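One protein chain is absent from this view; the other protein chains keep their places.
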Amino acid sequence: MVNYLIAMLVTVGIYAVLALGLNVTWGMAGIANLGLAGFMAVGAYTTALVTKTFGFSIAAGMCLAVFASAALGILVSVGTLRLRGDYLAIVTLGFAEIVRLIASNETWLTNGTDGIAGISGPWRGQLSPVQFNWVYLGVTAALLAVSLLVCQLLARAPYGRVLRAIRDDETLVSVAGKSTFRFKLQAMAIGAGIMGLGGAMYAHYISYISPDVFRSLISLYIFLALTVGGTGNNYGALFGSLVLIALLEGSRFVFATVPAINAVQLAAAREMLIGLGLLLVLRFAPEGLIPERPKIFTRAATDITPRN
Amino acid sequence: MSILAVEGLIAGYTASDMVLKGVDFRVEEGEIVGVFGPNGAGKSTLLKAIAGLIKPRQGSIRTGGEDIGGRHPTEIAKRGVVFVPQEANVFNAMSVEENLEIGAFLHSGDRSRIIGKMLSRFPELQAKRKAKARSLSGGQRQVLAMAMALIVEPHLMLLDEPSAGLSPIASERLLDVVHEINRHGVTVVLVEQNVRAALRIATRGYIFVDGRNSVEGSAHELASDPDVRRKFLGH
Amino acid sequence: MLVSSSSRLISRRHLLGASVLGGLSVAILPRMAFAEGNGPIPIGTLTPLTGAGANYGGRMRDAVAGVVAAVNEQGGIIGRQIKLISEDDQTNPEAGVRAARKLIDVDRVAAIMGVWASAVTTAVAPLCWESGTALFCTSGADSITRLPHKGFIFRTEPGSELQAEQVTVFMLGEGARRLAYMGPQTPFTEPSIQRMTKVATAAGAEVASIIYESEKASYRSEVDKILASKPEFIFFGGYAPDTVVLVKDLYKAGYEGRVVGPSYVIDAEFLKTVPNEATEGAYVYYTATSNETGAVDRIKSILKIDQPDAYTCQTYDHANLALLAMAAAKEASGTAIRDNLRKISQGDGEKVGFASDGARLLEEGKKINYEGASGPCDFNEIGDVTSTVTSFNVVKGGELLPYK
Partner (left out) sequence: MAGLEIVQSLINGVVYGTLLTLPAMGLTIIYAVLRFPSFAVAAHATVGAFAGYVANAVFGMPLLLAFAAGFLVSGLVGVLSDEAALKPLRGRGPLTVAIASIALTIVLENVLRFAFGNELRGYDVPLQRDWMISGIRIGPQQVVNLVVSVVLMLAIFAFFKFTRAGKAMRAVADNPMLASIRGVDPNMVRRFANFFGMALAGLGGMLIALDTSVNPLVGFRIMLPIFAAAIVGGMGSVPGAVVGGLTIGIAEQMSLLVIPPIYRTAVSFGVIMIVLTIRPAGFFGERGN
């Protein structure tokens, strides 16, 4: 039981890192990046390949994972950032699918749909599975703390204010003489790098990755976590991940007590609950459970359509 | 009975920020009432509240003895009170004729006849009837916006800075059109930055300061008030 | 409004967080009680109930549930009732790992059964061998049993390369000289094509192949491309949802040659879904389905279906094998299953097809040999089932008829 709870806390930590990455692009800069699964995949594959094939240390692998995802973030941005928000959302969703297709089909590099098994974990060989779980919880906590620190510094610095200003009114910022493109590009790079870190953390924990891990469902889960927690707020990303896992995992126990419906219906009901959860949070706690900060006008004042 | 009577109106865009802080405002049949004041004084907000785009927090808005405060814009339009916004007041992607058809949406009679009548009343629109509204000049666009509002044969027309962004000549011409409309029996509330030009056609005027009506008087009184002259007429 | 409610939001947040965690622990704690000791023996299924593999997972799970219910009715195993805990792997390794964690660490199951997708199996395998939980899968990737699994993995799906070889031999035996393979990218796609090509070339035949992208609404150009090689026999390597589209597109394209696919693709459901004219004459290969011990009949009565698919048969066997191995060991654990499975699945004991029957014989001190619905269920040293393709059916008028 304890082992299960630790494992879920590690998962919360990994989700929280991913949510922090998403918070930089979506929460702070307002870039509708639905390509999270793709950046996560690049991070996971990078560290898996360099540690397994070239014998790099896990730390080096993780650093490379961050750089590789960040670099890809820049590459994707150059092609897409000038698109309108809604177009960008769909193009980045497609980008994640393409990453998955490449991971599936370029067997020479990624071992294809077989995936990469036996990825090393810190001291995995020397420890019992339970001890390893504890150690990895520590590693996750440390990496999460570093990511949180970076994101907090970013949010508080003048840089973060510019990003938020871009999110709230891009035209205004560009009128003020700032190059919004460059700021958004940097936000994408930082966000993608953090998502890559999340992917690398996943790879070294589970020890196995395959293209199926990086389906767009995970992007949606992380969006859900961030929205529940409070978009724009770094602690919200953390808290939202906790609530998400509590919802995903807790529903197993609750639904196990529901009689008279079959296994498929139970599974369907669980997924329904996830979708409904997101809808309810959006409806009744629009700023998330930990709001970014009390907002007075920014959104409402720009909405001149009459009440419905 | 006044055609429009606003009493103690408090309203704003968000719950915490009331742009209108207690407005008393009255319009009699057949008038052109000018509304003047610095930016942010609440002139446009008043028109939006009357038109039903903003819900009043307190106070009443009466027309024909009925309180219309908080009603749906469509219902207010059905009562013969039409609003012409300052910006985005035509359907850009639609032709002039189609704009007028939307204007006639609430009209129960023969729509093509009334549209034809409107086109012949404004020859500049007649010439461009098939053109998309976005291709019109600024002045033509304002005329179209007013024509669209007039099509339902309203009693009261609320105009929000129709001359904004127009050349002085075009803006003079536009106010002549407003005057002409008024002479056809439509009462007009006119928000204007160009106080001098507006006072030329207005019967009466209000001056707004910080969400309240501070000065009221006939056009003549306002034009001769030294304070108004200094602040709004440049001498 | 927004400002004034922020304090309310915080308290609501605390309330929500507390109730979520509280609800979780309240729900978990009581079930800890019977995880060990003399209570029911917990076993788990981890089948795809949502996602790409969803059309198989429900029946697979129900087959196990049917076995558990029947065994419990007859008094359970080693004097204990069986408790089945079912989780959904969402056809996704990430979700699969979380579900497996819960089965292993909370429910403390002795075995996890019915794992379908190769990626999910590979992802949960380390958890199983580290915790000493037996893992029964129906996955096709040959790499799975090559993992360092310490004997905990049992794969009831016969090796895909061998299947490809036998199907190729069948096609050649039917007189075809131009063969084709159509399948999506899976761990066994390329090995299958290679083996097929090797066998066919040796017999002087040719092989064309297309690897298509899964989950598309039309495969017209893929079909044109494969038909350009004028194949006489096409081998389907994908799963039912995509193969439905392929069969229809082949029919529309006027293909008159023959097709062959596995029984988990062309099954009764498939034949109901696709109009008869498009499936007429299709061949279906079976991996050693045998009703010698009445196992298939039992599935039919459990699930109330006429023709159970291969995966359902395999999961039926998973449950029986796990229960019998524990009965033989007189101990309920994954290690007991690992160490005793071969004692009840192979050898010269009395043939049985249902756990309770076998358990009774074991109690009498007799040796047994489980022969299940998916075949003899004999396993080699790395946990691969040794059975192979044994029979072929042919579709006539929407019905499956024995062929060879």
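A, B and C label the chains in the order they appear, each numbered from 1.
As a convention for this text, contacts are C-beta pairs under 8 Å (C-beta built on N, C-alpha and C of every residue); 3 or more make two chains touch, one makes a residue touch a chain.
This is a predicted model, so every value here is computed, not measured.
**Student:** Indicate each shown chain that the hidden chain touches within the full complex.
**Tutor:** It touches the following shown chains in the full complex: A, B, C.
**Student:** Quick one: say which of C:Y212, C:F233, C:F354 or C:F392 touches the chain that got left out.
**Tutor:** Spelled out, the listed residue whose C-beta touches the missing chain is C:Y212.
**Student:** Where the complex has a chain not shown, which of B:P56, B:G69 or B:P85 is the residue touching it?
**Tutor:** Considering the complete complex, B:P85 is the one touching the chain left out.
**Student:** For the chain left off this view, which of B:V33, B:V152, B:L175 or B:A223 is in contact with it?
**Tutor:** B:V152
**Student:** Taking the entire complex into account, which one of C:G151, C:P241, C:G257 or C:G349 touches the absent chain?
**Tutor:** Spelled out, the listed residue whose C-beta touches the missing chain is C:P241.
**Student:** Spell out, residue by residue, where the missing chain touches subunit B.
**Tutor:** 51-53, 72-74, 76-78, 82-83, 85, 88-94, 98, 101-103, 105-106, 148-149, 152
**Student:** Considering the whole complex, not just the chains shown, which residues of subunit C touch the missing one?
**Tutor:** Output for subunit C: 49-50, 52, 54-55, 57-58, 185, 210-213, 215-218, 220-222, 224-225, 228, 240-241, 244-245, 248-249, 251-254, 269-270, 272-275, 277-278.
**Student:** For the chain that got dropped from the picture, name the residues of subunit A it touches.
**Tutor:** Within subunit A, the residues touching the omitted chain are 32, 79-80, 82-87, 89-91, 93-95, 97-98, 101, 104-105, 220, 223-224, 227, 264-265, 267-269, 271-272, 274-276, 278-279, 282-283, 286, 299, 303-306, 308.
One rule holds in what follows: only the chains that are shown with their structure count from here on.
**Student:** Which chain, with its centre taken as the mean C-alpha position, is closest to the global C-alpha centre?
**Tutor:** A
**Student:** Mind naming the chain pair that shares the most C-beta pairs in contact?
**Tutor:** A-C
**Student:** How many angstrom lie between the CA centroids of subunit B and subunit C, rounded to a whole number?
**Tutor:** 73
**Student:** Subunit B: which residues touch two or more other chains?
**Tutor:** 14, 16, in rising order.
**Student:** When you check subunit C against every other chain, which residues touch at least two of them?
**Tutor:** 2-3 - these are the residues of subunit C that touch more than one other chain.
**Student:** Within the complex, which stretch of subunit C touches subunit A?
**Tutor:** Checking each residue of subunit C against subunit A gives 2-3, 6, 9-10, 12-13, 16-17, 20-21, 23-24, 27-28, 31-32, 45, 47, 49-50, 54, 57-58, 61-62, 65, 85-88, 90-95, 97-99, 101-102, 104-106, 117-120, 122-123, 125-127, 130-131, 141, 143, 147-148, 185-187, 189-190, 211, 213.
**Student:** Which stretch or stretches of subunit A touch subunit C in the complex?
**Tutor:** 1-4, 7-8, 11, 101, 104-105, 107, 112-115, 117-118, 129, 202, 206-213, 215, 217-218, 239, 242-243, 246-250, 252-254, 256-257, 262-264, 266-268, 270-271, 285, 287, 289-291, 294-296
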